[in-house]
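One protein chain is absent from this view; the other protein chains keep their places.
Right after this comes subunit A.
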Amino acid sequence: MILSKLRPLLTKNTTALGLWRPMSEHRVFPMEPSRWQWNKFKDLFHFYALVGIIPLSLLTLYANVFIGPATLQEIPEGYTPKYWEYYKSPITRFIARYMLADPQQDYEKYLAYIFMENEKKQLRQLEKKIKDKMAERLDYQAYYYRPVMAKYHRISREAFDYLESIRGD
């Protein structure tokens, strides 16, 4: 059925353009204004609403209605509060408890680190002072000492003695 429609196309305009071969149906691209901005808006709206607004507001509702903020109280006798019990909001408490480290632990680790680095610093300072003194006085057989190998001095003295003995006056 199609071929019978196409054959007249093949044979009709042969006088004008030679053998004219369109080889397609009569469908054209619809000419209309761009819907790119509208589509992009829908994409962004869906993204921020479904991934951002809805989960975060559900989380916030749950945290505020079913858990609620903490009440400020005096520290009971003989009890040291855990480090996450110093915050009011349940979300902050959650983050401090499960995601962040104990601030006291970090503080004490840092104290240990600077103590060790200070020990190293003092050792290096002492070594530098000793080296400077040795450089200044050149009196110690350590740094700035140029060793002499007696073997080569003996060889050259032997050679000198032999040469003198065969030289004559």
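We adopt the following convention: a residue touches a chain if its C-beta (ideal position, glycine included) is under 8 Å from a C-beta of that chain, and two chains touch if they have at least 3 such contacts; residues count from 1.
Convention: contacts and distances are computed from a predicted model.
Within the choices "NADH dehydrogenase [ubiquinone] 1 beta subcomplex subunit 10", "Sodium/hydrogen exchanger", "Late endosomal/lysosomal adaptor and MAPK and MTOR activator 5" or "EIF-2B GDP-GTP exchange factor subunit epsilon", the name that UniProt assigns to the complex's undisplayed chain is "NADH dehydrogenase [ubiquinone] 1 beta subcomplex subunit 10".
Within the whole complex, the absent chain has one touching residue among A:Asn39, A:Ser57, A:Gln122 or A:Ser156, and that is A:Gln122.
Although one chain is not drawn, the whole complex shows that of A:Ala49, A:Leu111 or A:Ile130 it is A:Leu111 that touches it.
Contact with the omitted chain, checked across A:Ser4, A:Ser34, A:Thr71 or A:Gln141, is made by A:Thr71. In the full complex, subunit A touches the omitted chain through residues 64-68, 70-75, 81, 85-88, 93, 107, 110-111, 114-115, 118, 122.
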